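Removed from the display is one protein chain of the complex; every other protein chain stays in position.
Let's turn to chain A:
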Amino acid sequence: MQRFPDYYGFWHRLGHYALRYTAYGVLGFLVLPILVIVPLSFNVEPFFSFTRGMLMLDPEAYSLRWYRAIVDNKNWILAIKNSFFIGIFATILATVLGTLAAVGLASPRMPFKRLIMALLLSPMIVPLIIIAAGMFFFYTKFNLAGTYLGLIIAHAALGVPFVIITVTATLSGFDRSLYHAGLSMGASPLRTFRDVVVPLIRPGVISGAMFAFVTSFDEVVLVLFLAGPGQRTIPRQMFSGLREQINPTILAVATLLILVSILFLVSLELLRRRSQRLRGIEE
């Protein structure tokens, strides 16, 4: 039982519980639509609803057939491969470019800092559909439409702002005299960057990379505009699956994606703790 301070009257208590249950309500609103997918993906029937057997927890009502369906369908396999292929290379590109940009922007001598920052972050703010339309026309000129390279570049552009933000945040706590110390000991700027700066901003770089990967992994608008049939990604496949062949395969894929996201979130949290520990050491 909740212990209230002695001065709490009836209305205080009522307010307390009202706030608490509203919070639970909001939490449920956010999470339930996602959680409901998980049991449905194990449905033995090709329906999007709970069968009587499922509600009675009859083991016969559950199966892995939709997971098997993913493996058996070469479209899904291609989509998964594409998603990882495009995601990984877009992440590498976004991480390298974003980190370099953040380091440059952190220099006290950098002119037009705010303007450049705003430009670099714009892919986060400009509506995706506008970027997609712009890229579509731009890419046709350079024969990039319908190619892996085109999608990788496009997704990297979306991921760069996340890397810039996370790396900038880590750099704000970075002591510039460490960089000077490296130089004074005879290490070139590049060597100092590699040996001193990179290890210390690594948590920011890694979490930025994860954001960039998730952005690419879950992106559908650019893919709709720019991808040819060969570059179908998971979201694109789900999108068409939803219209063409309605069966719980999508739910099985969604469940797997939830699993991947949880893994990402957990590793992000571990990284955050690690970086805090590193900073704790600094002072």
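What we mean here is this: a contact is a pair of C-beta atoms (placed from the backbone, for glycine too) under 8 Å apart; a residue touches a chain by one contact, two chains touch by 3 or more; residues count from 1.
Simple rule for what comes next: contacts and distances are computed from a predicted model.
Student: As a check of understanding, state which of "Spermidine/putrescine import ATP-binding protein PotA", "Phenylacetate-CoA oxygenase subunit PaaI", "Branched-chain amino acid transport protein" or "Sigma-70 family RNA polymerase sigma factor" is the UniProt name of the chain not shown.
Tutor: "Spermidine/putrescine import ATP-binding protein PotA"
Student: So which of A:22, A:184 or A:267 would be touching the chain we can't see?
Tutor: A:184
Student: Kindly state which of the options A:44, A:86, A:171 or A:200 is in contact with the chain not pictured.
Tutor: Counting the whole complex, the residue in contact with the absent chain is A:200.
Student: In the full complex, which bits of chain A touch the chain not displayed? Write them out.
Tutor: Where chain A meets the chain not shown: residues 175, 177-178, 180-189, 191-192, 195-196, 199-200, 278, 280-282.
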